[in-house]
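Taking it in order: structure first as C-alpha cells, then the write-up.
Below is a slice of the complex: some chains, not all, each in place.
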Amino acid sequence: MEDIQVAARVTELAYALDTFYFLVMGALVMWMAAGFTMLEAGLVRAKNTAEILTKNVGLYSIACVMYMLCGYGIMYPGAFEGGVFQSLASIGSGILTSSDNTAADVIASGGDTYYSGLSDFFFQVVFVATAMSIVSGAVAERMKLWSFFAFTIVLTGFIYPVQGFWKWGNGWLNVGNGTVGFLDFAGSGVVHMCGAAAALAGVLLLGARKGKYGKSGQVNAIPGSNLPLAALGTLVLWLGWFGFNGGSQLVVSDVENANAVALIFVNTNMAAAGGLIVALLTARFWFGKADLTMALNGALAGLVAITAEPLTPAPGVATLIGAVGGLLVVASIVTLDKLRIDDPVGAISVHGVVGIWGLLAVCITNPDASLKWQLIGIVSIFAWVFSASLLVWFALKKTVGIRVSEEEEYEGVDIGECGLEAYPEFTSAE
Amino acid sequence: MKMITAIVKPFKLDDVREAVADIGIQGITVTEVKGFGRQRGHTELYRGAEYVVDFLPKAKIELAVTDELAEQVIEAIANTARTGKIGDGKIFVTDLVEAIRIRTGETGSEAV
C-alpha cells in the first residue's frame, strides 16, 4: 500500500469503529425499552399488567415510525436537505433514503465525518422512545390505551423533536456550538425532564387511581404486583444507560475520546450505585424498612442525575451527584403523594425532579456551565413540553376521553383494553 | 355425623393433620382463607404510603366425622393448634345429614 492509501484506510477504519461503537451504544439504549417495560409491569397491579406491556411495546414502535416520518427532520433539519417538509415529501421515495456518506467524502473530510448518518438516526430514535416510556409509567392503571397512543404520536413526532432541536439540533439553547449556554450532555433535560413534564401534564388531567387517596386525606399504598420484574427492569436500564451516556460522546476512535467514554461508563455506574445506596438508607431510616422499590428508583435517580454531565466529575463526585439524586427521589415521591399527584412508578420524581437536579449539578463540575443558562434551559424545556402536552391531553380528554370507566378500572384495564389477562392462571387477591 | 370446621394458623396445619390421622381420620379438606378476628393485621409502609394488611392468612380444615369421634377430634385439633397467642383460631361444628363416597357409592358413616 502506498502512504496515501494507508492514510485513507486509517480514516475508514476510524469511521467504521465510530459507527460500530455508535450502533452498539444504540442497541443498549434500545434495550432500555425492555427495562421500562419490565419496571412498569412490575410496579402496577396484576390486572393492569398486560395493558402496560402493550403500551410499552406499542409506544416504542410508534416512536420509531413517527421519528422517521418527521421527528428526526424537525430535530436535525440539516440531516435532510430541506428539512422536515422535504422529509415528509419523501415518504413516497422511501422515507430516509438509505444513502449515507460515501467513502470518498469521508476520506476527503479527513475524519470530520466520523460516523454513518444512519447510525446517528438509530441512536436518536431510541432516545425519543426513552422519553415516551417515562410517560407510560406515570399514567398507568387508568388511562385509555388508544388515547395514550394518540399522545405518543404527537410527543414523538413533534413535541420532543422541537425542544431536541433547541439543544442538540443546534438551536437557540446550544450557544457557541454547545460550549457555553445550556449544557445537557446526554439528556437529563432534553430526554428525561421532557418525558416527566409530559407525564405530569397527563397525570394532572387524568387524576389519581381510584382508592389511592382516602377521603380523610390519607395516602393508600397500591403495591406493585411483581417486584422481580421491577428489579430486572432497573438492571436493564442500568445496563442500557451505558449506551445512553456512553454513546452521547459520539466518538471513540482516539485516545482522548476513548478515555472520555471510559470515564462516562465509570461515572454512570458510580452515580447509579450512589443513588441506590442513599435511597435504600433513606427508606430504612424514614420508613423503618429497606423498601426495595425506593432503592430501584434511587438507582434510576442516580442515572438521571449524572446524565446531564457524566464527563467532568471525578468518579467520587459522580457517586455523590447520584447519591443526592437518590435522596431527592425518595423525598419527591412522598411529596407528590402528599400533593395527590398519583404516579404509580415514580416516573415524575425520577426523571423530572432528579432531571432538574442533574441539570443544576452540571455547574458543580463543569466550569463552562452557568446557572443562568441551566435555568433558562430547564424553564424553557419544561414550559414548552408541559404546555404543549397539556393542550394535547386536554384535546384528547374533550374528544375521545383519556380515562377508562370506573368499572373498567376496578376490573383492570387488561380485560377492558386488551381482552386478556397477564397472569390468567394465578389467583389474584382482591 | 358431624362436620368439623377448624380455622387455624397455617403453620400448624401439618401438626393438626398428623394429630387427627393418629386418631384414625383418613380424609380432610383444606382451604386457604383470610381471617379477620381479634388479632388485627399490621400496617406497613410501601413507598412511604400506608398499607394495612388487615387480613391474616389462615388454614381452614374441614373434616366429616362420625358422632363418636367428634369429641376426640375436636380435642386433638384444639390441643395441637393452640399456641396460647391471639389468632389461634376457632373450631365450628355442624350436623351432617348425609355423606357419600363417590367412588363406591357408600353412604353414612361408612363414607366419612
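We call the chains A and B, going by the order they appear; numbering starts again at 1 in every chain.
One rule holds for everything that comes next: contacts are C-beta pairs under 8 Å (C-beta built on N, C-alpha and C of every residue); 3 or more make two chains touch, one makes a residue touch a chain.
Remember, predicted model here, so these are calculated numbers, not experimental data.
With only one chain per type on show, what's the overall stoichiometry?
Per chain kind, the total copies in the file amount to A x3, B x3.
What we mean here is this: only the chains that are shown with their structure count from here on.
Please give the residue numbers of chain B that touch chain A in the complex, ascending.
Spelled out, the residues of chain B in touch with chain A are 34, 44-51.
Would you pull the chain A residues touching chain B in the complex into a rising list?
That would be residues 218-221, 223, 286-289, 291, 293-294, 330, 333-334, 337, 346, 429 of chain A.
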